[in-house]
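The complex appears here without one of its protein chains, the remainder shown in place.
First chain written, first letter: the chains are A and B, and each begins at residue 1.
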Amino acid sequence: MTIEDRVEALERRVRALEDHVAILNLLARYGPTVDAGASAAAAALFTGSGAYDVGGMWRADGREALTALFDGETHQSLIRTGSAHVTTAPAIEVDGDTARAVAHSFVLLRAEDGYRVWRASANHWRLHRTPQGWRIAERYNRELDGSAESRAILARAVTEGA
Amino acid sequence: MTIEDRVEALERRVRALEDHVAILNLLARYGPTVDAGASAAAAALFTGSGAYDVGGMWRADGREALTALFDGETHQSLIRTGSAHVTTAPAIEVDGDTARAVAHSFVLLRAEDGYRVWRASANHWRLHRTPQGWRIAERYNRELDGSAESRAILARAVTEGA
Partner (left out) sequence: MTIEDRVEALERRVRALEDHVAILNLLARYGPTVDAGASAAAAALFTGSGAYDVGGMWRADGREALTALFDGETHQSLIRTGSAHVTTAPAIEVDGDTARAVAHSFVLLRAEDGYRVWRASANHWRLHRTPQGWRIAERYNRELDGSAESRAILARAVTEGA
């Protein structure tokens, strides 16, 4: 291998690592952003046509719908009570300009004495590289209710390797 | 330093970063995989002779025993109820072809109203580089019951630097 070949290989590997770290940051930023009530900034973590799909309940398509979702009474009531939207450490698989991630998420909600776990879910993200950096093209979320559907989301961690 | 020396140093550093990211992915994949009910895939995250040791309760040695564990009634009952096996963001220390990691883990279980935290534990992993990538050689898990033993697991984050 020539020195040029080795440098080119390194450039490819470093770019893959940068992609992984950028996606870790993107997903880590979601919870603090929605709990801060920064609805437009939370929507901007998605692509222009990005979607958030909560299986069996609702689907928000595009940043306007996402902003409206975070501005809506359900979400605003959670953050007024005191909420932590936690995304657990994700498994990420980058493939060129797209990527996939799988993780759990849960919401802690302030209660009389401490906090309660209001909701826990399985999540699958499709991500795109954009000129502004990595963004969420689709987040699919399904409550962990023991159903075959919620387990199918998690199974993507196995079958897709992410 | 010659350009060859600098490229060689970069190759070493990039490999260390790739190892870290691969182990992050490996540990992140565990929870979604066991909650999906993909028992054989969960066992395949361990080396052929990999072990899962829950101090004071049980120990599963090798992939057959691990698969049987995840197929067993205790685990199956959790995932039918609706469970999230969460591994928190781990501290990882790579040393050549072996590595160590330390993290908390906990299990969320669906209840009448939201979810409850069924169990919370201290964890220490020994990991091996294999031809198929990084795998868990041993996971040692101990419930956080205030005992000296559970704290000793966590203390490995201090003494071993992981």
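Following the convention adopted for this analysis, a contact is a pair of C-beta atoms (placed from the backbone, for glycine too) under 8 Å apart; a residue touches a chain by one contact, two chains touch by 3 or more.
Since we're looking at a predicted model, the values are computed, not measured.
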item	value
Absent-chain contact - pick from A:35, A:93 or A:143	A:35
Missing-chain contacts mapped onto chain B	3, 6-7, 10, 13-14, 17, 20-21, 88-93, 102-104, 106, 109, 116-120, 122, 143-147, 150-152, 154-158
Touch list for chain A against the chain that is not drawn	3-4, 7, 10-11, 14, 17-18, 21, 24-25, 27-29, 31-33, 35-38, 41, 79-84, 86-90, 108, 110, 113-117
